[in-house]
Structure formats: C-alpha cells, structure tokens
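Note that one protein chain is taken out, while the other chains of the complex remain in position.
Each chain carries a letter (A, B and C) given by its place in the written order, and its residues are counted from 1.
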Amino acid sequence: MEIVYSISAFGILFSMMLALIRAAQGPTVFDRILAVNMFGTMTVLFIGVVGYLTNRPDFLDIALVYALMNFIAIIAVLRYRDFSVDPAEEAENHEHS
Amino acid sequence: MNFIIAASSATHDASTIGGHGTFHYILIMALMMTGIYLILSRSNMIKSIIGLNLFQVAVIMFYVSMGKVEPGTAPILMAEDVPHAEHDGHHDEAHDADSHDAPPAAHSPDPKKDVELGAHTLDHSKKVTVGPTTSKVSKITYSNPLPHVLMLTAIVVGVATTALALSLVVRINEHYGTIEEDELEDKGVLI
Amino acid sequence: MIIHGITIILFLFLYVIAIVIGRSRNLFAAVMLSGIFSLISACLFVIMDAVDVAFTEAAVGAGVSTVLMMIVLNLTSDRESPPVQPKVFPLLVALLTGGVLIYATKDMPAFGDPEALIHQSQTTNHYLWHSFEESHIPNVVTTVLASYRGYDTLGETTVVFTAAVAVMLLLGHVRESETPPKLINDPIALVGAKMLIPYILLFALYVQFHGDFGPGGGFQAGVMFAAAFVLHGMVLSPKHTLKAAPALIIEKLVALGVLLYAAVGIYCLFKGGNFLEYDVLLSHGEKPNPHGQHIGILLVEAGVGLTVFAAMLTLFYKFALRGKA
Partner (left out) sequence: MSILEIIGSVFLLSGTLVCIIGGIGIVRFPNFFARIHAASVPDTLGAGLCLLGMVVLTCGLSPEQGYDAKLIALIIVKLVSIGIFIFVTSPISGHALAKSAYRDGLGVEPEDDAKSQTQEGAS
C-alpha cells in the first residue's frame, strides 16, 4: 500500500509545485489568490495522504484546520485588498446586512 | 516496500560516518540565512517583519527537527501503550514499582533491535502484535515531546509579538506617512 | 527514503517562496506567499512528528498572521519602494552567519538519531513513559505543556496577555476613519460564512477538549475560536462583531484567562501542594493522582484558551477598527 500512498503524495506535491509557479509569477493579483487557494486544498489532501503514509491517519484534525484557515485567509485577502468598489453599491449593501 | 527500515538503517550508518546525518540541519540553516538577509536588506518595515517570520519558522523547525527520532512517531501514546488503567483514582503500588525499573530510554538500548521493532509496528502491511499493556517496555518509538512543547508556545508568542511590531508600523505610518526606513532616514527621523 | 524525498521537495518549495518574497515588490503578494510558507512548514512539522506544532502553525501562521498583515497593508501601503542601491553588507552578514551555523551543525548528532544526547535525558523519558500513569492523558505534549512545564506555559500566556495590552496601548484610541471599512459585498460569501461559523466554534470546542487525546489544546482552540469571530467580522464588518462580542468584555477575558491559570496554581498552594501541583486537587493524600492532574490540566487549558482567544480577537479589533491615516 505504501507505493499507492507515495505515488499519490508525489502527485499532489507536483500539483502543489504547479500552483506555486502560478503564485510566483502572477501576473495579476487574482492569479496569486487563485493559486494560493488551490495550494491550500492540495495541502489538505497532502496532509491526509502523509497521515496514511506514516500509518497514523488520526491526524486529520490538522487537515481540517488547514481547510478552515485557508478559507479565512482568502476571505481576508478579498476583504482588505483595495478593490475599486462603487460607493453607492457599498452603502446599499451596508443597509442589507 | 518498506521505506521506514531503509530510512532508519541509513541513518544509523550515517551517524557513525556523518554522511547525510546533518543534512536536514544544513537545509534549515540555509532557510535561516534567507530570513536574515530579508530582515537586513529591506528598508520596507513589513518586508522586514515577513523576514522575521521566516527566520522564526526556521528556528522553530531547527528545534523540532532535533526532537525527531528516526523510526518514531508523534508523541501521542498509541492504544497499546495506554493501559486501561483504573479510573477510580486509586493508584496501584505494584504497578508503580514495576514501572520504575523500566528501560529509561525513549527507545530500546539496542539500536538494531529498535529498528526491527519499530519496523514491525510501523509497517502498514504487517500484523501488529499487541504487547503486554501493563509493561512499560514499548515497541513503539516516539519522538521527543519536549521541543514540541517549547515551540508550540513560541509560535503563539511569535504571533503576539508580530502583532506588536505591526501596530508599531501602523503608528509610524500614521505619524510620518511612510513605512520605508530609507525615507525615514531622509526625513532625519532615523539615524 | 520516500519521506526524505518529500522533505527535500518541501524544503525546495520553502526556498523558492523565500526567494520570491525577497524579489517581489508587491507586498500583497509577499504576504500571501508567507501564508503558503507557513502551510508548507506545517507540512514539514507533520513529517517531523510534531503534530501539535503543525496544528498551531497552521492556525496561527496561515490564519491570524495573514489576516493581521492584510489589515496592516490596507492601513499603510502595499507597494515597496525600490531600494536606493543594492546592499552588499546584508548579504555578507547573512552568508557569514549561515556559514558559521552550518559549520556548527557538523558537531550535531545525525538527524533522527535515537542515540542523541537529547533523547537520553531522564526528564524526557519520564515524560514519555510515566506521564500516562500520572495523569491518564495519552497526548504527552499536552501533559508536559500543562502539567510538567506549567510554569513555562503560565509565562507564555502572560506574554500573550502583555502583547495584547501593548497593542491596546499603541492602537487604543480608535481613530474615526473618513472611509468606513468596506464590506466584502457578496451575499454568497456572507451566507456561506454564517453557515460555517457555528461549525468552526464546535470544532474549536472539540480541539480544546480533545487536546488530551489527539493534537490540540488551549492555544490552538483559542486561535480557532478567534478565527470564527474574525470570519464574522470580515464578511460583515468589525462593528457587527462588536455587537456580538463587545470589546470591553473581550478585553477583560484576556486577563481572566491568565488569572484562571494562576488561580489554579494558588489553589494548589492552599491545598498544601506546590504551585501548580495538581496532585492535591480532589485528593485524599495519595501522591500520583490522575484525577487531580486531569482536572488541573483541564482548567489550565481553559485559561490558556480564554487568553489566546481574547488576545487574538482584541488584536483583530484594534487593527480592523482603525481608520486609514
């Protein structure tokens, strides 16, 4: 079974590398966010697979925390990046919430 | 395919001749170097703080890597090392005395035997023979928990101090209108 | 060998990220990449068996740190001005320091060597093989953190408290911002986040109380509790979160956690033991008293969780409610 887990781990690592390339070269800031998001998902899977590879799959808590923190980081990025937003629309949304 | 045996026996060979034994530490030191360079070379304060974080992660990794025992696993006792002890608060004196003459090492004294035992428990495909649960002679090797404890708290303290640095940056920006050390120097604030 | 290969690949990722952070003029990208950096380092911690450290790094480094840095970038500027001249001196210092450190590693025991001096220590072996019979907690890290090295942890909790107080002093008076903080402007994110927040809180409780049996504990759970509120504050606005968790109460909780921790220690003194010697709790005199240890660790972890949660949330409030200069 180790061979299956290691192929899977290396495949996910390769996929992480590709996401990293996109995060490093941009070109727009959105590409970076996209790549970071995908990288986070890959990390979750990677931790899961490594847990099986080292024969302690009860460490999936960590993967769960990764999924959560990734989401929060992405929301933070979108929230605090200065996007040009229409002020009128913003005020309207303020009332709705 | 039994990678754990291979890895651990390789380490045992290497420990005598100093081969790839300290390789991890060199990797970590190189990471520290990039952190130091980032701190010193950048005039932007946020970049310096990021560099400080990288440096901190490298130091933490150095500590944690010292706690690793090669055929080991995380220091959370597995089911066979957890005797179903009495939960009524009474403590068995005989049990206590028995545990005092237990082997003191985090691994059994004979490294060869240790490797074999570790392989037996960690090999995924093989059947694990559950040992006598009252005995303190464990077949499982655990990594050293002490560096983990120290570094766990260090990370949380690290984020608290990072926040302090960031709040200073915010105040500097409000007062002087810049977060570049070079520009502060030009203004005569920083000497 | 496979684990070694994975380790080396992850280290390569770390170098690439560090170099890209160094070269990038866009601070925004640098902060995001530092988030990835701590994700990868957490993977390495898992491989090096430090699951609790990985847990904390993932929660703190990728979550709270990134959020705080993003807010600060929003308050200041997300562009780095080009350097006046290339600097040789820092490179020399870095190379010299690194060279000395690498030279020093030659004397280190090999990586993972079970014969290394650190693993022969009597204390470590006591922690590993006697902690279960003394406290009935399988996670040795939790036992060492809260019981054997309880003094340390009390000190660390106090440091978190002090840092929170310092940030409160520095950013205390709320500047009224001319441009109010924007909303994320997205009903889907709002609904999704509202749906997730209860489960995040539930999971944080699980982490808090399951820390005895698996990775987790007060530090991680506190960060995750705060993360749920931070998420709420980000999809709505921090002002809405202030209604749910008023800053005055949260600021008092920062101190309450430390006080709870210290109170457990002082109560032990009154019961006739040493400071933070939980054996005397619920005890009739017998010395290794797993029940007392258990209850003591539970209370102490609760104190840690309370302080960390309140400190992180206070940090978020102080930064997020600050107007742009």
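Assume a contact is a pair of C-beta atoms (placed from the backbone, for glycine too) under 8 Å apart; a residue touches a chain by one contact, two chains touch by 3 or more.
As the structure is a computational prediction, the values presented were derived from the model and not from experiment.
Student: Considering the whole complex rather than only what is displayed, give the residues of subunit A touching the chain that is not shown.
Tutor: Answer for subunit A: residues 1, 4-5, 7-8, 11-12, 14-19, 21-22, 26-31, 33-35, 37-38, 41-42, 44-45, 48-49, 52, 57-58, 60-61, 63-64, 67-68, 70-71, 74-75, 78, 81-85 touch the chain left out.
Student: Quickly run down the residues of subunit C that touch the omitted chain.
Tutor: 25-26, 184, 186, 188-189, 192-193, 195-196, 199
Convention: only the chains that are shown with their structure count from here on.
Student: Compute the centre of every chain as the mean of its C-alpha atoms, then state which one is farthest from the centre of subunit B.
Tutor: Between subunit B and every other chain, the largest centroid distance is to A.
Student: So how far apart, in whole Å, are subunit A and subunit C when each is placed at the average of its C-alpha atoms?
Tutor: That pair's centroid distance is 19 Å.
Student: Residues of subunit A that contact two or more other chains, please.
Tutor: In subunit A, the residues touching two or more other chains are 2, 6, 54, 59.
Student: Where in subunit C do residues touch two or more of the other chains?
Tutor: 2-3, 51, 73, 214-215
Student: Which subunit A residues qualify as touching subunit B in the complex?
Tutor: 1-3, 6, 54-56, 59
Student: Where on subunit B does subunit A make contact in their complex?
Tutor: 1-3, 73-74, 122, 124-125
Student: What does subunit B use to touch subunit C in their complex?
Tutor: Checking each residue of subunit B against subunit C gives 3, 6-8, 10-12, 14-15, 18, 20-27, 29-38, 40-44, 46-47, 49-50, 53-54, 57, 60-61, 64-78, 81-83, 85, 87, 89-91, 95-96, 99, 102, 104-107, 111, 114, 136, 138, 141-164, 166-171, 173-174, 177, 179-180, 182-183.
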